[in-house]
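FYI, not all chains are in this one, though none of them got moved.
Residue numbering begins at 1 within each chain, and the chains themselves are lettered A, B, C and D in the order written.
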C-alpha cells in the first residue's frame, strides 16, 4: 500500500477515537474525487463554490487541523478521496465521519461514473450526504441511488448551493446559521430589486450602457 | 376566489399564529402538485413511497389535525398545493411552514414544468426542502435551481428515499430517529446477505425455482 | 423584506389602482429572471431580440414610466422579476398585470428550472403569456405546463419571435400593428429573393467572394 | 389532381371571397396532419383535447358549414390538411385563413417531421398560429422556427391548452370569453382545494380508499 494513503487512513481512525467535543470538530466534510474538481467544488471556477458560500456568506472557517479548531464556531474540512484510485481512503473517510463529529458531508465527483457521492452516502449512513455532480454528465450517476440508499443531490457544478443546503440542515439546531442564511438571502433579493428598478426606469439601452 | 382554497389559506395562517410547541407540530410537511401524484409520493405505487418509509420503517405517524397531534413523537402532514392551479395556496403553505413548526419539507411534482418543489424551496427558505421529481421527465426541472436558491433532490419517483433523507436531517437532533434509521438499514443488509448466500450455495437454477 | 423589492411591489399595486386608459399603459410586459438574460431577451445577444423587433421593426417604444407614456401608440415595459430570489415581486407583477393594462406578457428565464414564465402565466391568467426559454436546456421546463394551465412558448433564445407573436395577438385589434408585421415580412422575403438570384446567377464561388 | 382535394381548395377560395361578417365566420381554425391525430387534437384521447376545452368549458360550437353559422357566438372549424400528402390543400387553407375570417389557427402534427404547424404559420402570417406537437418527438420540429417566422407552441399532446391559449387571445376583444376562462379556472382551483383538504384531514390511507 502507498504510504501517503495509508497515513491518511490511520489518521482518520485515530481522530475518530479522540472523542472531541462537537464544537471543535468540523461540522461539514467536503470530499471530491480529484483535485481537478477543486475549482468547481470550492472557489475560483465558472460559478461561486462551496468555499465562497461557507467563508464569504456564512462565516464558516476551513478547519485544516482536526486537533486544533479555528476560532470560528462553524467549520468545514476538505479532502480528496478518489472512489476509483483510493477506494480504501474513501471508505475510511465515510466510515469514520460520524465518529469524527461531522454533521453533513458534501461529496462531489465528475465524469459519467461519479461513484464517490453514492459510495460515501452508503458507507457514512445515517449521516446526510449532499452529492454534487461536477459535470452535467455526472448528474444521472449521482442522483440515481436505489430505493433504501438515501442521498440528496444538487445541480451540476452547484457546490455553492450544496453549501447552502448543508447550512440549512445545520440551521435546524443553530440559530446563528439560520440568521446568516436569512441575511444572505435578503442581500440577494435587494440586488434583484435594484437591478429591476434600474432596468425598467432607465430603459434597456441605458441599462446596457452602464459601465 | 374559490372557497375551499381560501379556507385552507386562512387555516394555515391561523395555525402559524398558534405558537404550538415543537413536539406537537408536524416535523415534516409533504406537499404534491396533484392527487394523481399520491401513489408515487406516499404509498401503493410502483415503488414504496414516503408513507411506507415514515410509517412502516421509521415509526412516524401522519398528523391530520394540526391542533391535535398523534401519540407518536414524530409526525408528517400531507397537502396538495398545485403551483399552476393554486399558486396562492402553494405560497401560503411555504410562507407559513417554519412558523407552523415544520423542520423539513418534501415537495413532489410531475411533468416537465415541475415548479412546485422549486417555488416551495424559494418561499420556505431557510427551511430545507427535498424535491421529488414524480416522473423521469421532471428531474431536470426539479434539480436545476440557480445559484443562491438551495433545494436538494432525489431521483425520479423515489419519495421513499426523500423520507429517509428527511429523517437523516431530523436525526441530527433526535437519537430515536437515528436508531430507527440504523435498524432499518441492518434489515436491508441482512436481506442481501441471505439472498446472496442462497443464490451462491444453491446455484442459479435452484434459486430461480424458489417459490 | 428588502426595500427595493418592497418598493416595486407597492408601486405595481398603486399603478394597478390608477385605472389609466388603454392607450397610455404598456401593451406588452417583458419580464426576465435575471439581468444576465437581458441580451438574449432584448438586444445585443447572439440573435436579434424582443427590443429589436419592437423598436426597430414594429415601431413600438419602451415605456419607462407608467404614469407618463411615450408618444408612440404601442409600448412595452421591462422588469427583472426572479422566481427564486423574489417570488413576491414575480407574484405582484403577474397579479397586477391585467389591471395595469397589459395585453400580453413575454416572460423569459434560463437554466433547467425556468419557473418564471410558468408561474407568471399561472398567476396572470387569463392574460396570454409567451414563454421564452433563455437557454436550450430551459425549453422543457417552459413548455411543459400541465393541462389547464395555458402558456405558449417560442424556441430557445428567440425573444425576437416572441415579440412578433405578441404583435400578432395585438394585431387582431390594431390594424396599424398588422400593417407593420406585413411590411416587416415583405422586407424579409425580398432579401431572400435578392440573395437567391445573386447566388444562382453568379454561381457559388462568385457569391462567396462578395465583400 | 385528385378531385376531393381540388374541391376543397376551390371551396376555400370561394369562401374567402364571400366577405362574411366576423360574427358568422369561425373564430378558430383547427387543422391536423392526419385523421389519426384526431383524438389527441380534439377529444377522446389520453388527455382532454381542444374540442373538450372549446365545447365543454368555453361554450364554443363547432362550425361545420361556413355559409351557415351555429347559434353560438364563438365557433371553430376542423380540417385535415397534410403537409406531405396534400401540400396544396395546406397552402390554400393557410392562404385564405385571414380572408375567411379566422382569428387564430391551431395546427397539430405528429412524427419527427411535424411540418404542418410551421408551414401553416409561415403562410397564414400575420395570423397567430398555435402549434401542437402531437407526439413528444414532434416538439423540436414544431417549436424550432427560425428568427422572423413566429409560431407559438404548447407541450406535446396538449391541444386542450392550445384551445385555452386561443381563447386567451380572443378574450382580449371579447369579455364573454374572458369570463368563461375565469369561470373555468375557478372550478379547477376549487377542485384542488377540496382534494387537498380531504387528503390532509382524512390522512393518506383513508384518501386512497375513497371509491
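As a convention for this text, contacts are C-beta pairs under 8 Å (C-beta built on N, C-alpha and C of every residue); 3 or more make two chains touch, one makes a residue touch a chain.
Computed from a prediction, not measured in an experiment: that's the story for all the values here.
Colleague: Once every copy is counted, not just the 4 shown, what does the total come to?
Modeller: This structure file describes a complex of 8 copies of one sequence.
Operating definition for what follows: only the chains that are shown with their structure count from here on.
Colleague: Rounded to the nearest 5 degrees, what is the angle of the rotation relating the C-alpha atoms of chain B to those of chain D?
Modeller: The two chains, chain B and chain D, differ by a rotation of 90 degrees.
Colleague: Indicate the whole-number Å distance between the mean C-alpha point of chain A and the mean C-alpha point of chain D.
Modeller: 49
Colleague: Quick one: chain A and chain B, Cα centre-to-centre, how many Å?
Modeller: The computed centroid separation for chain A versus chain B comes out at 23 Å.
Colleague: Could you pull out the residues of chain B that touch at least 2 other chains?
Modeller: 34, 85, 112, 143-145, 148-149
Colleague: If each chain is a node and each touching pair an edge, is that a line, ring, star, complete or other?
Modeller: Looks like something else, not a line, ring, star or complete graph.
Colleague: Every pair of chains that touch: which are they?
Modeller: Contacting pairs: A-B, A-C, B-C, B-D, C-D.
Colleague: Residues of chain C touching chain B in their complex?
Modeller: 33-34, 83-85, 87, 91, 111-113, 115, 118-119, 121-123, 137, 140-146, 148-149
Colleague: In the complex, go through chain D and note every residue touching chain B.
Modeller: 155, 185-190, 192-197, 199-205, 207-208
Colleague: Once bound in the complex, which stretches of chain B touch chain D?
Modeller: 1-8, 34-35, 38-39, 42-44, 51, 62, 64-65, 77-82, 85-86, 89, 112
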